[in-house]
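Can you read through this structure? Questions will come right after.
Only one protein chain is missing from this complex, and each of the others stays in its spot.
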Amino acid sequence: MGIVGDVLDEGLEGLDHNFLTGNIEELVKWARARSCWPATFGLACCAIEMMATGSGHYDMARFGMEVFRASPRQADLMIVAGRVSQKMAPVLRQVYDQMMEPKWVISMGVCASSGGMFNNYAIVQGVDQVVPVDVYAPGCPPGPETLLHAIITLHGKIESGELTKRRAATGAGAGLIVEQRDGQASPLQIGR
Amino acid sequence: MTDTQPETEASVTIVVDGQEVAARPGELLIDACERAGTYIPRFCYHERMKPVGMCRMCLVEVDTGRGMGLQPSCMIPVAEGMTVDTQSEITKKAQDGILEFLLINHPLDCPVCDKGGECPLQDQTMAYGPGESRFVEEKRHYEKPIPISDTVFLDRERCILCDRCTRFAKEVAGDPLIHFQGRGNQTEVNTFPDEPFSSYFSGNTVQICPVGALTAKPYRFKARPWDLEETESTSVADAVGSRITVQSSRNQVLRYMGVDSDPVNWGWLSDKERFSFEAFNSDERITEPMARSGGDLEPVSWGAAIAAVGDALKNTDPSRLGIIGGARLTNESQFAFTKLAKGVLGTDNVDAQLGDGLPAELVLGLPRATIDQACAPGGTIILMGPDPKETLGALFLRLKHAAVEDGATIIEVTPHRTGLGQYAAHHLHPLPGETAALAAALVAETPALDTAGVSADAITAARAAIAGDGPVTVILGRASVAESAAVIADAALSLTSIPGVRFLSALSRSNVHGALDMGMSPGLLPGRSTLASGTANWPNTPSTAGMSTAQMLQAAADGSLDTILLLGADPISDFPDTDLAERALANATVIAVDLFETASTDHADAILPAAAPQEADGSFTNLEGRVTKISRKVTPPGTARPDWIIAAELAMAAGGDLGIESLDDVWAQIAAVSPAHAGIDTASLDANQRDGVVVEGTLDLPAASGVSPAVADAYAYRLVVSRRMYDAGTILANSPSSAHLASGTALHLHPVDFDALGLDRGAEVTVSSATGSVSLPVEPSGDVPRGVAAVPANQGDIVVGTLIAVGDVATNVRVERGDS
Partner (left out) sequence: MGYLQGFAVTFKKLTEDRVTTEYPEQKRPKADRLHGRHVLNRYEDGMEKCIGCELCAGVCPANCIYVRGKDNPDGDPVSPGERYGFIYEINYLRCIHCDMCVEACPTEAITESKLFEFSFTNRADAIYTKNELLVDDDGMPQHLPWEDWRPGEDEMTSGWMRATASSGNAAYEGKVAWSGELGYGVRAPEIGQSQDAPPADTSDSGAH
């Protein structure tokens, strides 16, 4: 296995044994973290705080994130801001599917993260049932600082490569591992 | 306390807050007001106990013809023209003042108190109280909770001296072990020194305490009322079928509370019914199917286990296949297993009783009484069975009430004195094995002679009581597993000649009456019908009656029975002849459907985990034949399943089909084959949630067998092995708060017999019968007649089952000094 084989198998992650390509990898991660364009997915009150985060007082442009894209094709990050109703869930999934890899998800606020105080039939009890979530921001709603904290956490994870590794390993971002149960009856003899 | 129409009976008219209300003569004012929709606050008054007027909370303004005045409404019966004002300024001021006084010494530690949130004192202070206290002095202080028994804690600071617990202990339970002590401000409730409140009914005091003074160990600090969810269900701890509420939090059952079911338990529970649910939460529960591979039981998947067990059942010749147990199951599961055995597998070797019961035809054939009929005022109750205080706690409370309050006459026909003995008018203690002779003497026309160790005078007196005006009810069961069931059957058949006599079965093993109704007995089919008379149109129904548990175990020990399916049964602990059970299970392929690993499942080749009663819906048939609902409250641990689903899947794996996919399917099939259960389904059980539906139907009585015991030599004692409330049974052994309450095995002898041994109390003696011998401590007991040696069954320390040979009419033992 040479470098080419590693790259074919593992993508950029396969390059970290070489100081030159290692630095290129760092550069790519840095670039990804510094231009993480969000797709708007403001669903409820959290979206107001998300807008506030983009405005002058908090100014997400400092992180290269001021462009909220209306088209998922142009977005890297989906900030799910607000409660996701059962009817909205397929739409959310479709938007996520239309985003280009690499892509990340922040679940903003308790409603998106777990249903929050809306523990009822209408609300998806955690958006990670629909899409893989990378960072959860608590709060009802999270203030701009909390969202920025979540974004900085996400940047750190992007730069460290942790998220890409984990998602490659589990196929998900939420740390959820679903095991396939063996439903086949194996031959078993009892008695004499 | 049923709501009969007051307008059809004589009634008195009273005026409650300006409204004319019809009340029953003799009714207490507090009850009349409550029925009229006016709740009067109270602490000490409890509708199942006598009023005392301790708390004064129910003071209302009453005009009895002498002008308005404050009177405690729980102490005055209604009278024509009585005028009551529950809303007047004076009444309100009285309520306000009483609450302020009650709270003077109450610590108000509601946040740490288990009662907080469901506390009558808290609720009524909010509703009627002053809001603020003017009392700034130091409150009364006592040591915080003191254990007054193994399960109950007492916090005297919180006590408001309402007299409920002490009245319960004295009036209802008959164990006056707690009482008021001291005078004035120093009055407190406490036990007597060195005498704990070791009542079988102590848990009821916790339930009726209107403050948090009494708390129970199993629930202490476990949860708060607002995070409990509850559902009404039926207790399966014994055969009384007491109504309970099952309360859980976060998918864990935390307590059972008694529900006031008028025909059954009146709200009371024995501690076994109340606290033994802990076992169902135990970590010892079997959570996944297991099969023996290479000597050890290994977890396997359900698919593999069902396929393997199905194969084992299918490949065994029906005559070499037996099913033992099933009393733990719900009616629906019992039907499913009966259909599996008698409809699919084609074997009639099915017995829900473990050799400690009575012939099914006898129990189903005798005219049956309800508890209300047995406890009718002025009736005569013949107790010919186990000690109800030990085995059927809630029934004991009803019988005691009948004897003490309603003038019922109790005739004790038991091998030794029972817990009901002190309320009995006649004490006849026949020698074990000779009960039938005494019963025959009781109904004979000829002058009485000394019979079975009972004097002629006693028999004559008892005859007079039986011949009285009231209805006669026989509480029928096995007082001793060392005595053959045939003796009791013969005795019962003799007593059927009493005019109008009815029988109340005292078989105590959980849902055993449901098992008999569902045909889990050799020769029977569901609905109190026999193989010959039954209408079940099943493909493989056998035509001849199969083997009983004793016969099956004997056959397995002899090698003529290959496969035994144990349905929640532990024959090694519960079958009278321990030795035979061990040999049988060691010799056969054993498949167990159970909640726990037991001595018997140690021999199992496969174990299928079943759901406990609180984990599956179903129904229960109590000793009257009353069917009530069992409700699911939590999910089973692991992959455990309800028994009827296991039966349906086993039928599939064995190449049949029960046609059962839901409980409604089961009831549709029961209705099709059982005229006795006509009209019962899940909907009618829901509609009669509290009181259930009594199944009617009867069988032809079996013939008397005419057995008589072997004549023993003059040195022999007749052995009595009787059940206690607390023993080493699987459920109790896995309930942390009840497990250590088993008394331990000791031999009880009459003091004269004891003195003849010349030993100290507790000294070891050797007890030997024809089949074995064991070493036991010996103690004198005034309850045991001369010539009888009494031992509690299944206490876990010493196995007395080796003394008993199944089939013997009575067991003669010799008692010798341990050192000789």
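In this document, chain identifiers A and B correspond to the written order of the chains, with residue numbering beginning at 1 in each.
To be clear about the criterion, a residue touches a chain if its C-beta (ideal position, glycine included) is under 8 Å from a C-beta of that chain, and two chains touch if they have at least 3 such contacts.
Just so it is clear, the structure is predicted and the values come from calculations on it, not from any experiment.
Undergrad: Under the definition given at the start, what are the shown partners of the omitted chain?
TA: Across the whole assembly, the hidden chain touches A, B.
Undergrad: If the hidden chain were put back, which of B:220, B:314, B:690 or B:786 would touch it?
TA: Of these options, the touching residue for the absent chain is B:220.
Undergrad: Check each of B:41, B:72 or B:145 against the chain that is not shown and name the one that touches it.
TA: Of all options in B:41, B:72 or B:145, contact with the hidden chain holds for B:145.
Undergrad: Can you name the residues of subunit B that touch the chain not displayed here?
TA: These residues of subunit B touch the chain that is not shown: 107-112, 116-117, 131-132, 136, 138, 144-145, 220-224, 226-227, 250.
Undergrad: Which residue numbers on subunit A touch the omitted chain?
TA: Answer for subunit A: residues 56-59, 62, 110, 113-117, 119, 126, 128, 134-140, 142-146, 148-150, 152-153, 157, 163, 174-175 touch the chain left out.
Convention: only the chains that are shown with their structure count from here on.
Undergrad: From the C-alpha centre of subunit A to that of subunit B, how far is it in Å?
TA: A distance of 58 Å separates the two centres.
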